[in-house]
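Quick one: this structure, given as structure tokens, is what I'll be asking you about.
A single protein chain has been removed from this complex, and every other one stays in its place.
Here is subunit A:
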Amino acid sequence: MSGLKHLTAAFSAAAPPAPARRPGARPPPAARTARREPGPSRLAYRLNRLWLTPFYRRLLRIGLPLLLVAAVTGLWLSDETRRANLTGGVAALVENIQSREAFMVRKMEIEGASPAVDRALRAMLPVNLPASSFDIELRDLRQAVERLDAIEKVEFRIRPGGILSAVVVEREPAILWRHARGLDLLDAQGHRVASVTSREVRRDLPLIAGEGAARHTGEALALIDAAGPILPRLRGLERVGERRWDVVLDRGQRIMLPTERPLPALRRALAMDREDALLARDVTVIDLRDPSRPVLRMGLAAQNTLRRAAGLPEIDADGNLIEPEEGGAKTAAAGNAARRGG
């Protein structure tokens, strides 16, 4: 007990008693901030769900930026001056680039063209040289040039150094065609090359005539090729009824060819000529329109020779009998006409 007392005394000596505190002086407890409840508000929750809906998500992610960009652009472009500035600037930029030295065309070179075609080509160029190569549309130019009859094919190319080069293939005239409107030069395909004023301009070319002859130039050329032995006597080919050919020779002779397969028929006529010298005789027309039954029309002299040999009266160029007595001639003429018609 005494020990305890001693201890207490020692304690009281070491630690001074706590100072008396006024009642109410105790510091108030710090006001605790109310803890916010976790979890979203109703609005946040709904917005979150909306955001998770694919449609709205896409709308917000793509649609909204697009709308904004469109709105800003539209607002900016709504001013007339700005629009003009923008288009002017773009046009100037394009012009600036197009008119650079590297794109300029200064010269035109034409190969394979006759002087007349050369002049025509230069006149057809839509721009005046020097010009920018952007202004020359080569494809359109080519199509325009190939519409010329004299030109079969043309190739345009812009070569380095600012040269517009044109390689021209002209149509080669192969035949002359006489028709109701004049005289044309045709190439081997029957395409018109040029018009000429007279046959004398191109004596070297064969002549065809008649409506629709141009569409069968190939056949005509083959026939002329096949007419080798009689070529010096050939005056030309005539299209009859837009259907078949007549070979016209000098001395008024004519070979009428069939519609179908005219070439073998011509060869047959030539073979007959070779055998019997048919064309050297007085034959006006060799009619091969029916290939199985060739028909000859003889000249007046030959007819009269035959008639004399048969003891018949002779006939004149009109087919009238020449008779010492007039009446007899009349009846003979009538009989002759009836025989022809039959």
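Heads up, the rule we're going with is that a contact is a pair of C-beta atoms (placed from the backbone, for glycine too) under 8 Å apart; a residue touches a chain by one contact, two chains touch by 3 or more; residues count from 1.
Throughout what follows, contacts and distances are computed from a predicted model.
Colleague: Tell me the UniProt protein name of the chain this structure doesn't show, selecting from "protein-glutamate O-methyltransferase", "Succinate dehydrogenase / fumarate reductase iron-sulfur subunit", "Cell division protein FtsA" or "Phosphate ABC transporter ATP-binding protein".
Modeller: For the chain missing from the view, the UniProt record says "Cell division protein FtsA".
Colleague: Based on the whole complex, identify which of A:P40, A:G63 or A:G218 touches the chain you can't see.
Modeller: The missing chain is touched by A:P40.
Colleague: For review purposes, identify every residue of subunit A that touches the missing chain, sorted by number.
Modeller: 29-30, 32, 37-40, 42, 44-46, 48-49, 52-53
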